[in-house]
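The complex is shown incomplete by one protein chain, all other protein chains being positioned as in the whole.
The chains carry the letters A, B and C, assigned in the order they are written, with residues numbered from 1 in each.
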Amino acid sequence: MISQGASTPLRFIAPDGQAERELPVFADRAALISFYRAMLLTRIFDEKAVALQRTGRLGTFASSLGQEAVSVGLASAMRKEDVLLPSFREQGAMLWRGVSPVELFLYWGGDERGSDFAGPRGDFPICIPVASHAPHAAGVALAMKLRGEKRAAVAVMGDGATSKGDFYEAINISGVWRLPAVFVISNNQWAISVPVGRQTAAATLAVKAMAAGIRSARVDGNDVIAVHNAVGEAIDRAISDQGPTLVECVTYRLGDHTTVDDSSRYRSDQEVSENWPSEPVARLRQYLTAHEGWTKSDEENLIAECHNLVGEAADRYAAIDPLEPKDMFEMTFASLPRDLEEQRNQLS
Amino acid sequence: MISQGASTPLRFIAPDGQAERELPVFADRAALISFYRAMLLTRIFDEKAVALQRTGRLGTFASSLGQEAVSVGLASAMRKEDVLLPSFREQGAMLWRGVSPVELFLYWGGDERGSDFAGPRGDFPICIPVASHAPHAAGVALAMKLRGEKRAAVAVMGDGATSKGDFYEAINISGVWRLPAVFVISNNQWAISVPVGRQTAAATLAVKAMAAGIRSARVDGNDVIAVHNAVGEAIDRAISDQGPTLVECVTYRLGDHTTVDDSSRYRSDQEVSENWPSEPVARLRQYLTAHEGWTKSDEENLIAECHNLVGEAADRYAAIDPLEPKDMFEMTFASLPRDLEEQRNQLS
Amino acid sequence: MADRMLVEAVRMALARVMSEDETVILLGEDIGRNGGVFRATNGLLERFGEQRVRDTPIAEAAIAGLAVGLAAQGMRPVAEIQFSGFIYPCIDQLTNHASRLRTRTRGRLTCPLVIRSPSGGGIHAPEHHSESMEALLTNVPGLRVVFPSSPKRAYGLLLSAIRGPDPVVFFEPTRLYRSAKEDVDDSGEGLPLNCCFTLREGTDVTLVTWGATVIEALAAGDHAADEGVSVELIDVAILKPLDFETIRASVSKTGRAVIVHEAPISGGFGAEIAARIADEALLSLLAPVKRVAGYDVVMPLPRLEQFYLPDEPRIMAAIRDVMSYT
Partner (left out) sequence: MADRMLVEAVRMALARVMSEDETVILLGEDIGRNGGVFRATNGLLERFGEQRVRDTPIAEAAIAGLAVGLAAQGMRPVAEIQFSGFIYPCIDQLTNHASRLRTRTRGRLTCPLVIRSPSGGGIHAPEHHSESMEALLTNVPGLRVVFPSSPKRAYGLLLSAIRGPDPVVFFEPTRLYRSAKEDVDDSGEGLPLNCCFTLREGTDVTLVTWGATVIEALAAGDHAADEGVSVELIDVAILKPLDFETIRASVSKTGRAVIVHEAPISGGFGAEIAARIADEALLSLLAPVKRVAGYDVVMPLPRLEQFYLPDEPRIMAAIRDVMSYT
C-alpha cells in the first residue's frame, strides 16, 4: 500500500463518503466509530479552545479544523509503547494517546503542567520551534533500537517544517542508521501565509524521502483510514528493522493558522469553501451512515458526549490555580543550585 | 547530457584514457591542454603545500590529490563574472579563477590576506564550516537574479556536506525561487573517516536534488571533460532562468583528509591503490598522448613550469612578514569603535 | 504628525530605506501578503513588489545565510526572524560568517545585513515566544547589537542599522510594539549607532537598561523622585559596540548604578556593564552595583511570566538598596 512518493494520494474513502477500494481489515465498525468519535471530539475541543481564547481564558491556540483525520489516523495506528512527538496542531493525536483535555487547556493556557500529562508519560511535549523535534524522533528511535525494543518513534510536523534543515538532517540520519522512526507530514497546504508551492519546488513532500534514501507514502490526509493504514504499515516496518518512513498526509487547514491569525489576509474565502467538501469528519460520517448504520441519534448522542467531556474539562481547567511563582525555580536543574535558591528567596 | 540523478556517472574519457563517446565541442586541443596544465599545477601546488606543512612552514593543509578534475572542470566552466564559493579543497578551482599560489599559501599559512585575493574579487573565501556556504550561494544567486544579471553562483562542497541542514535549506530555497545557482558535490567517498555510505542511505548524492525539486547531474569526477560539461550546462540553465542544478562529481580522495590526518587508521591501502588507476591527471595525459600528440618533452616542460611557478610562489610567501598585531583590529567594523581603539592601544 | 506605535515606526523606517535604496531587500517568514505576524512589514509587498519583499520558506539558518550572500554582493538584506526564540539557527551564520566576512577578507567582501527580531515577554505568547537572548550575541566580535525602546529610537536606529556597513542584530521589544507611542517624524534621519540615550538626568543613582524594561525604569525614575531620589536613566539601546563613556560619566556623577534587563541575570549583558563599572568607575562608587534582571530560570509560560519579568517594585527595591549606602 506504500507508494514511493506517488503523486496521487492514496485513499479508501472518497470525499462523498463512498469507499473507493476495499477497506483494510482494521477498519471494522468499532474501529471506525472510535476514529469518528476521536475526530469529533477533536473538533469540539478545538471549538471550545478557540472560544476560550476569544474570551480571554486561554492563550494563542492552533486549531486543527480540517486536519482531524491526520491526527486520529496516526495516533490510532500507534501502540501504547510507541512514542509520539507532536507539533502544535496535534491535539487529536494527543487526546487519542491519553492526554486529557484539561492538560491541553493548561498547556495552551500557559501552564507547564499541561505538558506533565498523566497519560503517555514517554511522549514528547508539544514542539513549537518548527521541525526541531524531528531529530528528537531519531534519538528516541535510536534508544529503542539500541535496547532491541519493538517500538517506534512517530513525529508529526507540517508542510512548512519540510523546509527546515532539522527535518532533513533527521530523516537522513534515520535512513542511514535504519531507525524505527516515522515522520508524518500533515500537509495542510499552508504555513501561516505561505502556500506549500512557495515552500519548495519538490513535486510532492513525499519525494523528499529520496534525499534520505528512505521509504515514503502519500495519502489523502482527510481519510482517516488511509492515514491509519500508512502510518500502521510504517510502524510495522520500523519495528521489524526495515527502517524509517516519511508519510505525507495531504489535508487542508480550514481555519486560521492560530487564534491570532487572520487568514483572509492571504487566501480567498473561495479557496477555503472549495476545501470544505473534502473535510474528514463529514466524510467518515457519510460512510458510517451509508454502511455502518450510524443514525441521527447516534450522532446527537456523540456530540452531546463530546460537548460534556470538553465542557467539564474547561470547567476543571478554570478551577486550577496557577503554580506558585516560586515553582518556576524548581525544575531548572534536578536540584536547586545555591544561586537559584537565593533568587527564589528574593521572589517572595 | 544531464541525467536526473542517474546512477552511472556520465563520462567521456575512461580511466585508460580512451574516449567513450564523442567529446563536446569545447574539448578542443587548446582547452584540454589548459585543463591538463591546471590539474598538474594543482597537483604540484598540493605537493608543495604538504611539504611546507611537514617542515613547519605552513599550517594544516587539505590536499586535493585525486580530485583535480572536479576543481578544474568546474572552474573552467565558469565565466569570469560568475561567483565561486569554494570549500577548503578547491585550490584547483581557485587557481584557475586567478587566485595566486602565494595567496593560497598565505591563507593556509594563517594570514587573512590570503583571502584578500587580487584575482576574482567577488568570489567567496574558502569555507571551513561544512556546507555553511551553501546558503551564501543562494544569496549571491538571488542578488544576481534581482539585478537581472546573467551570472551564476557556483558552490562546491564535499559528500559529507550533503548531510547538513544548510545544504538542504539552500537547495530547497534555490529551487523554489529558481535561483541561478549551481551546487557541485565533490564526492570523494570520504568525510574524514566516514565513507559516504555511512553519511546517507540515498542511492546517490545527485538524487538529493529531488527533495528540492531541482535538476541534477551525476558525472565521473575524474573526467575533467564530464565535469566541465555538466557544470557548463548547469550554468547555462542558471543564467537562462531555468533554475539551479545539483552536480555530483564522483571522485576519490587519494590522500589524507588533511596534513593532520592519518587515513591508514580508517581505510585500507588496498582501497586507495584500487583507486589510483582512475585518477584524473594520468587519464587526461593518456588521452592527450594518444589523440593530441602530447609528447614526453611537452610533459617535462610543463612539469618544470609548474614547479617553477609553485617554487617561486613559496619563496615569495616565505618573504612576506606577518601583519602587524594591531592589524587584527582594523577590519572588525568598517570603522573602529572607541572601545576597540583603546584595546588596540593596549596591545602596543 | 500623529502618534506612531513602535511597530509603525519600524515599518516607516523600512519603507523609507526601501524607497531611497533599491538594494534593500526584505526577507522573512510571512512578511509579504501577511505583512509580518506583528505587521511590521504591512503594505510593503504592495508597495515594493514581491522581488524585494520576500516570503521565505521556514529555514532560519538559510535566511541568515541568504543575507550573507546578498550582502557580499552589495545588496542590503533586512531579514525578519519571526520571534527571537527562532533566531538560534542563525547564530552559526552570524558568528562564523556575517560578523567576520570583512575581517576574513581584509575588507574585500563586507556584510551589511540586518536581522530584525521581536524579543522579550509580557504578551502572553505561547512557549518559546517570549525569550530575551541578546547576551548570546554580545560576545561575538564584529556584530552590532541594537535594542531600541521607543518609536523614535526604533525609527532612527533602524535607518542607521540598514544604511550602515556592518552586520546588525536588531531586537524589537515585543510588548512595546503597540503600547509605546510617540510622534515620529519621517525625516529620514538616522540616529548614531554609538551613543546611549539619557532619558532622564539625575544625581543619585544611574539606572541603566534597554528594550522593554525601559518602561519600568521610567516609572521607577518617577517613583524614586517622589521619594526624593534623583535617578539618571540611560537607555543603552546599542549594546554592541557599547558606548560605555556615557555610563561611566553618569556613574562618576551619581556613584550608584542599578542595571535592569529582562534576560536571565547570570551571563546577561548587564554583567558587562557592571564589569566595566567595577573596573573603570570603581573609585566613584558609593554602593554595590545592583542588577535587576530575569531569574536564571527558563522563561515561564504566560501564567507566571509576570513574576519573572523585572518590574517597577523590584527596580525600586534596588534603588532603595543602593541609596542606603552613603
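Everything that follows uses one rule, which is that contacts are C-beta pairs under 8 Å (C-beta built on N, C-alpha and C of every residue); 3 or more make two chains touch, one makes a residue touch a chain.
Remember, predicted model here, so these are calculated numbers, not experimental data.
Touch with the chain omitted from the figure is made, among A:Ala27, A:Met94 or A:Ala134, by A:Ala134. Touching residues on chain A toward the chain that is not drawn are 83, 112-113, 115-117, 121-122, 124-125, 129, 132-144, 146, 153, 165-166, 169-170, 172-173, 176-177, 331-334, 337-340. Across the interface with the omitted chain, chain C contributes residues 61, 85, 88-89, 91-92, 95-96, 99-100, 103-104, 127-128, 131, 133, 135-136, 138-142, 240-242, 263-264, 266-272, 274-275, 277-280, 282-283, 285, 287-291, 295-298. Touch with the hidden chain on the side of chain B covers residues 59-60, 88, 107-112, 126, 128-131, 160-161, 163-165, 191-194, 198-200, 260-261, 265-266, 322-323, 325, 327-329, 332, 339-340, 343-344, 347.
Note that in this section only the chains that are shown with their structure count from here on.
Taking the CA centroid of chain C as reference, the farthest chain centroid is that of B.
Centroids of chain B and chain C (each the mean of its C-alpha atoms) stand 40 Å apart. Averaging Cα coordinates per chain places chain A and chain B 44 Å apart. Of all residues in chain C, those that touch two or more other chains are 57, 59, 61-62. Annotation for chain B: residues touching 2 or more other chains are 165-166, 169, 172-173, 176.
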